[in-house]
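Missing here: one protein chain of the complex. Every other protein chain is in place.
Chain naming follows the written order as A and B, and within any one chain the residues start at number 1.
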Amino acid sequence: MKFEEFKKPTWFQMNLRAVWGRAYPRIIGVNRELSWVFFETVLPLLGVAAFVYIYKALEAPPQYIGYVIIGGAMTAYWMNVLWSMAAQMYWEKEIGNLELYLIAPISRMSVLGGMALGGMFSSSVRAISTIVVGIVIFGISLSLPDPLMFAGIFIFTMIALYGMGMMFASLYMLWGREAWHMSSLFTEPIYLVSGFYFPVKGFTTMLGNPGTWIAAGASIIPITLGLDGMRQCLYPGNTDGFLPLWLELAILMVLSVVFLFLAKYSLAYMENLGKREGRLTMRWQ
Amino acid sequence: MAVNRKSRSMGISQKSLKSMRRSIPRYPTGNYHPNKENVESRHRNARTLKWSAWLGWQMESNWADPFLFMVYSVAKPIAASLILVVMYSIIAAIGGGPDIGLFHYMFVSNAFFMYVGQVLFGVAQIVHDDREHFQTMKYIYISPSNYFSYMIGRSVSKMVITTFAVIITMAFGVFLLNVPLNIFTINWLLFMAVMVIGIFCIMAFGLALAGLSFLTAKHQGGMNEGIAGLFYLFCGVVFPVSILPSWGMSFAKILPITYWLELVRRTLNLGVGMDSTLSGASTAYCMAILCLSTLIFSIVALAIFKVGDTVARQKGLIDMTTAY
Partner (left out) sequence: MARYAVEVKNLNRTFTTKAVRGKSKKEIVKALNDVNLTINEGELFGLLGPNGAGKTTLIKILCTLLLPSSGEARVLGHDVHKDTNAIRQKINMVSGGETSGYGLLTVRENIWLFSQLYGIPSKEANRRIDMLMKELKLEHKKNSKVRTLSTGLRQKANMVRGFMTDPALIFLDEPTLGLDVNASRLIRDFIKNWIREKPSRTVLLTTHYMVEADELCDRVAIINDGRVLACDTPDNLKKLIHQDSVLKLEIRQVDNVTAFENIAGVRNFTHSNDMASGITRLKFILDDEAIVADIVAAVPKSGSKILSVQKTEPTLEDVFVALVGRGLTNHEV
């Protein structure tokens, strides 16, 4: 048995390999288990369609159908962050992988980054399917006069969102079943405050000043401003936007940095706490 | 079934198989009483149902745990209802002027639809969790208790938790959103009958999904929204069925949940007359269709559960792990 020596990778190379390594099962796995196409892309479209029909029943202006479709598409990423990244840490612990990740000489963010990257594959398929259904079946028309701004909003929403997911993951690393309940809690209430099915400015329309405060508070969740920004980009000229686009982009940039920093800090803190309390590898909690 | 499969692979004809079966004594000799075994089996299934309901209660919710109570009985259902409230209010504010009856229609249906969402998502999750997370499915499966009874027991706990959520949501609607529910005008007998049949039907759907879950990988999220989404879209939950295209309306008319929700609205006297598809149908007619379609769907659901169960055993999927 002879192990060839290899050039010691730099810290960056090593973590890049770890990202790709963890992304691999997500990308390959979903293709091997094709039932995901049905469960992860076809079925969720039905829920989105139901919200489209609500607006049809309410005889809402046509752009509202587009707003629902955009919200439905972005739901894929939110679900990916909640269930396939944050809560996944709990799952990794349960199946015995977490301790193998933790004894490896890499940043924990690389493992989470790999999960995110791998998960983005299926989330993007779902998101694109939703948009296609919106255009083909519900006849929404989208225009994109400023693709650069749209790309900026989307990219920084993703960075901030996945940064926040990593921060959650640090909690889930220690938690047992509470993690599952927490992800469950972050479903409908976040759909509500982040305006997945209506423009977040609707709170102001409905409640006046207190509504504005709700929307402002919800803006700490990156998907709130991400959704609002994308709706403004794809439906230019409407007055349903919460903040000016440039401001939303700037806030998303700040949130990206803040969440990535907080994720790094909280992962290190929670790992240390877990090691102290002995909960890091405790299964069946 | 196992004998049948094995015999096929051994090249034994069905005719010889039948004669072989006839030659096997039907009951053991001695003090054995088939009736006694039936009674024991019934008791065993009743016990399974009881402890699995208790297990579900312990794991998924617990009245005594304020956090879980807040999550499942307050935060999630209220937030889900508020999404509709905001959607309605925005359109009302920008001058769409939708009928307030439509709001009552969607509010009450959405509240009661929680039973469907919770049970359908719950059973798939139970199968996948028991199989891959706790890895206890194989032990429950090989025990003399019936897995079928176990699933029903677990669904019962979901039903109880959901009942709290529905009551809180309705109270929220009545006291804070002026939903005009008058408990003195409700035909409670009819309401209880509708609820019993509806819940029976939902549990049957749950079992069908459990059968399918035996065969599927552990997917996250999508299953949650998806299966319930099918009924959410086609059963007239948050909009009248008449909004759907004609093929969608036809599909809605064969789904028992459509009739169940219509009957719930009628018995509670909320959002009645909003849906032109069923407004001409009498309550007795709706009840008859609900009973009939529940019966048919229950038989189909049972068959799906059995097929899922058999195929899972054939393919060795009872204890598979599918993490990715």
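Following the convention adopted for this analysis, a contact is a pair of C-beta atoms (placed from the backbone, for glycine too) under 8 Å apart; a residue touches a chain by one contact, two chains touch by 3 or more.
Keep in mind the model is a prediction, meaning the values are calculated, not measured.
Contact with the undisplayed chain is limited, among A:Arg17, A:Lys56 or A:Lys264, to A:Arg17. The chain that is not drawn here is touched, among residues A:Val37, A:Ala104 or A:Ala216, by A:Ala104. Although one chain is hidden here, its contacts on subunit A can still be listed: residues 1-4, 6, 8-9, 13-14, 17-18, 20-22, 24-25, 28-29, 32-33, 95-97, 99-106, 111, 272, 275-276, 278, 280-281.
To be clear about the criterion, only the chains that are shown with their structure count from here on.
Between the Cα centres of subunit A and subunit B there is a gap of 29 Å.
Listing the residues of subunit A that touch subunit B in their complex gives 25-26, 28-30, 33, 35-36, 39-51, 53-61, 64, 75, 79-80, 82-84, 87, 91, 94-95, 126, 177-178, 181, 184-185, 187-189, 191-192, 196-199, 202-203, 205-206, 284.
If you check the complex, the residues on subunit B that touch subunit A are 59, 67-68, 71-72, 75-77, 79-80, 82-84, 86-91, 93-94, 96, 98, 102, 106, 132-134, 215-217, 219-230, 232-233, 237-240, 243-244, 321-324.
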